[in-house]
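Our next item is subunit A:
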Amino acid sequence: MRSILAVDDSASMRKMVAFTLIGAGYHVIEAVDGQDAYEKALTHTFDLVLTDQNMPRLDGLGLTRKLREHPQFKTVPILMLTTESSDQMKQAGRAAGATGWLVKPFDPNRLIEVIQKVLR
Partner candidate 1 sequence: MAESHNQGGGAGSGAFDLTQFYQIFFEEAGENLDQMEQMLLDLDLETADDEELNAIFRCAHSIKGGAATFGFADVAELTHKMESLLDKLRRHELKPTAPMVDVLLESADALRGLLACHQGSSDNPPATAELVRRIGALAAGEEAAPAPVVAPPPPPPPAPSPAPSGMPAAAPVGVQRQLVIHLGPLERMEQADCVEELFRDIDGLGTITRRDSADPRSRVYAVDTRSSNDELLDLFAFHVAKEQVRIEDMAAAPVPAPAADAGFGFFDPLPEAPASVAAMAPAPAPVAASDPGFGFFGDLPTAAPEVPAPKKDTPVVVEAKPVAARVESKVAAPAPQAHQEASTIRVAVSKVDQLINLVGELVITQAMLAQNSRALDPVVNQQLMAGLADLDRNTRDLQESVMSIRMIPMSIVFSRFPRMLRDLAGKLGKKVELVTLGEATELDKGLVEKITDPLTHLVRNSCDHGIEMPEERLARGKPEHGTITLSASHQGGSIVIEVRDDGKGMSRERILNKAREKGLDVSDQMTDAEVWQLIFAPGFSTAEQVTDVSGRGVGMDVVKRNIAAMNGTVDIDSSEGYGMRVSVRLPLTLAIMDGMSVGVGDEVYILPLSSVVESFQIKADEVSTVGQGSQLVKVRDEYMPVIGLEKVFKVPRFDLDKSSNIMVVVEAEGGRVALLVDELLGQHQVVVKNLESNYRKVPNVSGATILGDGKVALILDTVALVRRFKH
Partner candidate 2 sequence: MAIADNTAQTTSLGAGEYLTFRLDHEEYGLDILKVQEIRGYEPPTRIANAPEFIKGVVNLRGTIIPIVDMRLKFNCAKAEYNDFTVVIILNLRHRVVGIVVDSVSDVIQLTAESIKSAPDIDSVIDNNCILGLGSIGERMLILLDIETLMSAEDMGLVSSGD
């Protein structure tokens, strides 16, 4: 079973995402912000990271950068959840090393769809 690290400081969003992913057969590790996610990354194994952008302590871009600095996380797919898809965001995401993005609010079905593409 594939594992997904789901990062969002909003409990309702996080729970919803976890519920959606678990329903689709994934195992979910939850983190409440970038720092928490980073710490969990060092002690858990997972196949994909799904992260919100705006979070305290360490945000999505920061988390992405930090993970990419590690050899073991150089290639893990990282999807950013953002509230808009401007060029700005894309540049920043790309620069940080993210694999892709998903715009919030999103349809749970689409979330599964995208993740399945990535984890194929």
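By definition in this document, a contact is a pair of C-beta atoms (placed from the backbone, for glycine too) under 8 Å apart; a residue touches a chain by one contact, two chains touch by 3 or more; residues count from 1.
How these were chosen: all candidates are chains of the complex that A comes from, given by their letters.
From a predicted model like this one, the values you see are computed outputs, not experimental measurements.
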item: From 1 or 2, the one in contact with subunit A within this complex; value: 1
item: Subunit A residues within the candidate 1 interface of the complex; value: 9-13, 15-16, 19-20, 23, 30-33, 35-36, 52-62, 65-66, 82-96, 98-110, 114, 117-118, 120
